[in-house]
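Missing here is one protein chain; the remaining ones are kept as they sit in the complex.
Going in written order, the chains are labelled A and B, and every chain counts its residues from 1.
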Amino acid sequence: MAKILAVDDSASMRQMVVFTLKAAGHDVVEAQDGMQALEIAKGQQVDLVLTDVNMPNMDGISLIKELRNLVNYKFTPILTLTTESSPEKKGEGKSAGATGWIVKPFSPDQLLATIRKVLG
Amino acid sequence: MTVDVTQFFQAFFEESFEGLAAMESALLNLDIGAADSEAINRIFRAAHSIKGGAATFGFTAVAEFTHLVETLMDQIRSGQRAVTQPDVEILLHSVDCMHAMLDAVRDGSAVNQEQIAAVSQELQASLAGGAIASVATPAAQQSSMSAPKAIPNEKAATNGLWKINFVPLSHLLKTGNDPVRMFRELSGLGALRVAVNDKNLPPFLDMVPDNVYLEWELVLEANVDEKAISEVFEWVDGDCELTIQSPQPTPEISAPPAQKAAVQAPKAATPTTPQAPKTGAPASTHPKSGMKEADKKPVGASSAETSSIRVSIDKIDALVNMVGELVITQSMLGQLGKDFDMSRIDKLLDGLTQLERNTRELQENVMRIRMLPISFVFSRFPRMVRDLSQKLDKKIDLKMSGDQTELDKTVMEKIGDPLVHLVRNSIDHGVETHDKRVAAGKPETGVIQLDAYHQGGNIVISIADDGAGIDTERVLAKARKAGLVKEDETPTHERIVDLIFEPGLSTAEVVSDVSGRGVGMDVVRRNIQELGGTIDVRSVRGEGSSFTIRLPLTLAILDGQLVRVGDQTFIVPLVSIVESLQVKKELVNRVAGKAEVFKLRDDYIPIIRLYDMFGVHPENTLLEEGLLVVVEGDGVRAGLFVDDLLGQQQVVIKSLETNYRRVDGISGATILGDGHVALILDVSGLVKLSKNQGPTPQNDSDLALPRSAAA
Partner (left out) sequence: MSNVATATDAQSTDLNAAEMSQYLTFIMATEEYGVDILRVQEIKGWDMVTPIPNTPDYIKGVINLRGTIVPIVDLRRRFGLPNIEYGPTTVVIVLKVYAEDGKERTMGIVVDAVSDVYNVTAKDMKDTPDFGADANIDFVRGLATVGEKMVIILEVDKMLTVGAMAALDRTKLN
């Protein structure tokens, strides 16, 4: 069981992600934009961050940069949830410090398979 | 694990409709040439979320269509394309299409395919022509979204020993990736041997702890293709040097490379399953097959709109606070009750006052949960005014204020159509055409002003235009023709203007495409009255008209006048009471020896003896001994004869239909302070009833009890 921070401005996506992760036995905290996520991450250590890229207030890329600057999140796996599968979008996430990505649309099973890759 | 994704559909629809509304309003406010980047971002994000959700939940058609919108917005967002008026038009049409498509998947209804195809083509044309940067053809985009990605250099699965040389760059750990996890992943594919090479490991004191200094040589024995292996390293592409050496070709294929490719190609072309690797690596895949059908069948109950409500956390917090106070009051009163004596009566009274205040506040706040800002209704008007004024070739400015004014969700749902009708009327019949306005010396751009505000437990919505005003002569002529006004009568201006609410008095010169079809102002007024509201109109020829609607904030509570008839208490909605008076005998006449009327100033008003209508034993049967409550329902006045007026109070409306059925002349019931039930009068119904007959004594036999379900 891991503690996972799920960040997405779309409530339905967030619900699905959160539900899937919880059903798999994980402990999930949710945030609806980068700003909120950053506050949460500062307040408690999570084992994995799943973040959407396009969000109001603070987007996913900025969130990743901020998180990587925190000493506690230097090595924490961060995956982006992205509809963009084009190389430059992935590159943007990666250069900000993302561990990897999951391309939308994904099914609950795919989500779980992907996070298994990064959870120790 | 199986997760039933249908449970997220409602949230998806809710946020998508919100997103569409946001897109629309941002599009309408977009300044061509100097577009605000935040507005563009907002539009992009909304499209992006809808696409993502639609694809995830299997609404492929919606996702594909929205993808085009998103692509267009992305080009605008990244500066590859300027905002143009035609694009805004296309995008607005796209919003309509997305709305229709979402409605269709939610309700399982049909959607106008041609319209969507047409808009989709416009989008594609714009994408193909407008962008400076090259844009993939829509077809290619669609396939890249929905079809598994074809990997051109894909090699067929080969059994044998794969040699992998993995040299991470020193910063690899800082991406959150971890070689150990990758090896674990690889070992899931087959038998893995790992050899570490520590030749680059610096002396301990020189070592930066965050860096990776090790290299690995891996040997994997597995029947997989190269893609499966490279996928494991997909996320560290660029963070390492990686060579993957395929197993030694078996002798019989040791032909020249060209031939080798030819031999292997057929194998590659016939994969038995699309690449949905067990690892769940991010290859685009179809939504689960079960979800594909979702595009066709209804996915949410048709009542999806009414079954949930979003409540801001502030309101909930306020409620929690209030309950906290209530608990304190309760414990205070509890203490007081334990050892009470008369010397502490003041404290008790204080406590009870506090309890009353707590209860009232709690009630108000609970009601507030059902309240939504009227912007939910108002938001559709900018678009409507824009489209219609374009169509009619008029210049109209829409000004709105008070769109954050809150009212009950149920009231909101029912006031939408009447408001649309009124705004349409203002556009169509109110504001004049451009040249007429100029000829009349008015500014060429007309103004329609929409306001909403609270006023003493009501919400007031007004729609005003600076147009031509109501042509009272035409109305009067029509009314005379229809027999509503006698030839020798000269009604006041107010009365004539009020006539537009009579059935069959639509004064449009031409029945246009915009209004004048189907519903008339009579329906508007009836709808508003059904909500317990009123509508007034004021109009000055040449200067414009204004309609003022007053609605109760909620349908759950009503301001009532308690009246007594015999030993029964009834509640008359305050909103329908004109006045109460004691009637003088000489002012009462019997028409045709039966129906009673009394003279109130210039009008003759029919009298409804409630005791008679309801079969109650009254205290008074002589009109001059009781009271007449003059009420107005459906534009008709009547005097309700009662024994006495009791207090006025807010009552909570309870349905009679839950366990019984509808009763003529009664709109519901409430529970009074003493715990007894009192019936709430349906004034319009009573007036109608009294017109038809006196009381309707009903015989027992055919009145099945729970028939109300059908009513």
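One rule holds for everything that comes next: contacts are C-beta pairs under 8 Å (C-beta built on N, C-alpha and C of every residue); 3 or more make two chains touch, one makes a residue touch a chain.
Please read all numbers here as calculations on a predicted model, not as lab measurements.
Asks: Which shown chains does the chain we cannot see touch?
Replies: Answer for the hidden chain's contacts among shown chains: B.
Asks: For a quick check of understanding: of B:166, B:183, B:614 or B:641, which residue touches the chain that isn't displayed?
Replies: B:614
Asks: Among the options B:19, B:402, B:633 or B:665, which residue touches the chain absent from this view?
Replies: Final answer for the missing-chain contact: B:665.
Asks: Under the stated touch rule, tell me which residues of chain B contact the chain that is not displayed.
Replies: The list for chain B reads 568, 613-616, 654-656, 658-660, 663-666, 669, 671, 675-679, 695-707, 709-710.
The working rule: only the chains that are shown with their structure count from here on.
Asks: So in the complex, which bits of chain A are touching chain B?
Replies: Contact set of chain A toward chain B: 9-13, 15-16, 19-20, 23-24, 52, 54-56, 68, 74-78, 81, 83, 85, 91, 94, 97-114, 116-118, 120.
Asks: Which residues of chain B touch chain A in their complex?
Replies: On the chain B side, the touching residues are 1-3, 5, 7-9, 11-12, 14-15, 41-42, 44-45, 48-49, 51-53, 55-57, 63, 70, 144, 149, 173-178, 180-181, 185, 210, 234-235, 238-239, 276, 278-285, 287-288.
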